[in-house]
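Removed: one protein chain of the complex. Kept in place: all other protein chains.
Chain naming follows the written order as A and B, and within any one chain the residues start at number 1.
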Amino acid sequence: MSGDLNINVHHLTRVEGHGNIVVNMRKGVLEKARLEIVEAPRYFEAMLKGRSFHEAAIITSRICGICSLGHQMTSFKATEQALGLEVSEQTLLLRKLLVHGATLQSNVLHALFLAAPDFLKVGSVFPLVASHPEVVKAALRMKRMANVMAEVLSGRAVHPISCVPGGFTALPTTAQLAELKRGLAEQMLPDLAFAAEVLQTLAGEIPDFSRPTEYISLRSDDDYALYDGDICSSDSGRVAVSEYRRMTNEFVVEHSSSKHCKANRDSYMVGALARWNNNHDRLCGEALEVAAKLGLEPGCANPYMNTIAQVVEAVHCAVDSIAILEELMRRGIKPEPPNQEPTRYGTGVGATEVPRGILYHEYTYDRQGRIVKANCIIPTGQNLGNIDNDMRKLVPEVVPTRSEKEIAHLLEMLVRAYDPCISCSVHMLDVEFIR
Amino acid sequence: MAAKPRVGIFDFTGCEGCELNHLNFEEQLLDILEHVDIVEWREAMDERADELDIAFVEGSLSTPDCITRINAIRRKSKILVAVGACAVQGGVNAMKNLQPIEAVREEVYGEDKYLFPTLPALPLSAVVKVDHEIRGCPMTQIEFLKVFTALVMGKRPVETDHAVCVECKLRENECVYDKGMVCLGPVTRGGCAAICPSFGQYCTGCRGLVSDANPAAMEQILVDHGLAAEEARKKLQLFNANQLEGTQS
Partner (left out) sequence: MDRLLLEDADLFRFIAHLVACKTVYAPQRKGADSYVFAPVDDPQAVVLDYPRTLHSIKKYFLPPREELLSFNLRSNAFAAAEVEPVNAIFLGVHSYDLHAVLKLDHNFSQGNAERNYLTRRQGAIFIGVSYRPDRFHFGGSVGIPVADTTGCDLFLHRLDRGHVVEIVSDTGRELLRGLDLPAFTGELPRTADFEQHIYLPQGKLTEVFARGYQSGIWEEVAEKCVGCGTCNLVCPTCYCFNVEDEVDVSLEGGSRQRHWDGCMLREFSQVAGGEVFRNNLAARQRHRVYRKFKYISDQTGEPWCVGCGRCTAYCTAGISIVNIVNRLVQEHDWANAAKL
């Protein structure tokens, strides 16, 4: 090997959005290792200006189809804080259930449809239909069940309909909730157990790499923080969501139409692995058992394990969903119109753990309830700097022993492990190697 | 039976929710795969193809690179189907067309505004010939299945060109206006089974206007129900900025 390496993966596959991986090594010196985000910028912040609070979430939902529920939830919380809208306990429970459903849907999709083909050494999920039909069918059943949760509670999985600022415009019946509980208990949990077994047999395929970094997630005293919580850094501890700018520090880099972020170090990681590292003590027993089985330990510094953390989390979401459903059925669903009478007009910040990490929305409203300023910080954008740093450590480590093709594949797997959502990040992926 | 049609799925500027909706055909996905060979789909697979029978394309065109790519896709595809509001009308992306592009770029990227090229958000039909359309934000799955089965059988898909009101009435929903809200159902193309009004929401117009729409009368209806003229126009522009006259910059 000459010590020169050029890798150039244009429009990386099996990720949401458009990105390129570019690695450039000359005479053993790494000049460039980065993920270029080439997704067309969409200018959502500019589109939101002047729109009414009723429309904010309808528009921001369109930032990303995969994270649409997460964008809506975050948008509602920002709007509700800015306008002083209180929501009921029933609304909170239904929203938590929706977030669980969306996390389940996204984690299962990523782990089994987008990442699993790497472990099984094929280019997509489609060959698995013939080679591993029972895995594909279980994955489809889990996705369907998660989507049924969204359809029953909010009308549809992509761009949900009935959740609005202040509550819901349509409510499920108790019979529908009972049916969801039955599906989760009788189908989702066994399918997740089966998926965990399959992943256990593939554990050897997960690359051995480690680079400790700063992990940032939400954290809550009451539960495994997904719907809400404080910002928690593995370096500096907890701060209020209102401090989000200090914990993100967005900046523009030339190779990415998505802005990068940093907090206490020059990069940090958000997402399932960050949540695991910060909040594993809040997971249910069933999820911790799956973590032990799959070799996921607290303080894990291997970004490839993010996929495993997603599966662990999916188990937690299913178990906790059943508990929430039981609580809702115990209370009985009460008809209540959404609370949409503002008590003030100002600025509000919302933060939600969406599947890929913390999502922030901040809006400022005028006295007519129209947006004068909006800011959205997307999880994938927060991870971009960390992905570049992982690539810079990984490439020199593997250059002596691996072929260019193998290195390119390792890099693609790395980026995919972050489950990047590029549409979101520009509101990102392709690998471009230049050795 | 002849060889299976070779199908590609492509994306441009958008949220990729329409593509996700392809994966959300959990129950029918295996049936769909029986009838076609999916030979290119960046979001789900590594392989790429040189020739296609049917290209399903989502997203709007908003950078110079988009224009090059859509032309290349058109060249290699026998049938091109625009999927979703972004591909068919420009979608919510087209709202940026309503403001001076300089201001829009500056709002998001500040002094780095010239790093990333951008064009007004265009529907596919502004650049290439589109053979069929599947509308909605996200694309309506029932409509996808109709178009898909028709194309696979070699038939011409039937396009829906009646208002959302029709399907809302067939479901005997209470009219959104009778709840004290306003709704774009009267001028928006159906095919969605009026899903939003059926879940207590108003129609946002995501499926575009019916072909012989009367937008002036629609604005008047909105004004008669309490909106200011400017608000009424904005409501209509949400998904239809490119379709309404006099709104393009």
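In the analysis below, contacts are C-beta pairs under 8 Å (C-beta built on N, C-alpha and C of every residue); 3 or more make two chains touch, one makes a residue touch a chain.
Note that the structure is predicted; figures quoted are calculated from it, not measured.
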> Since one chain is left out of the picture, which of the remaining chains does it touch in the full complex?
Replying inline: B
> Out of B:E51, B:E102 or B:D161, which is the one that touches the chain we can't see?
Replying inline: B:D161
>> Which parts of chain B face the unshown chain closely enough to count as touching?
In response: 28, 31-32, 34-35, 145-146, 148-150, 152-153, 158, 160-163, 165-166, 169-175, 177-180, 183, 185-187, 210-214, 216-218, 220-221, 224-225
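To be clear about the criterion, only the chains that are shown with their structure count from here on.
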> Cα centroid separation between chain A and chain B, in whole Å?
Replying inline: 25
>> Using the touch definition from the top, list the residues of chain A that touch chain B in their complex.
In response: 11, 13-18, 38-43, 45-47, 49-52, 55, 58-59, 62-66, 68, 109, 113-114, 123-126, 129, 140-141, 143-144, 147, 154-159, 161-162, 164, 168-170, 252, 254, 257, 423
> Where on chain B is chain A touching in the complex?
Replying inline: 11-21, 23-24, 26-27, 29-30, 33, 38, 41-47, 62-63, 65-66, 91-93, 95-96, 99, 103-105, 107-110, 112, 115-116, 118, 137-138, 195-196, 198-201, 204, 231, 234, 238
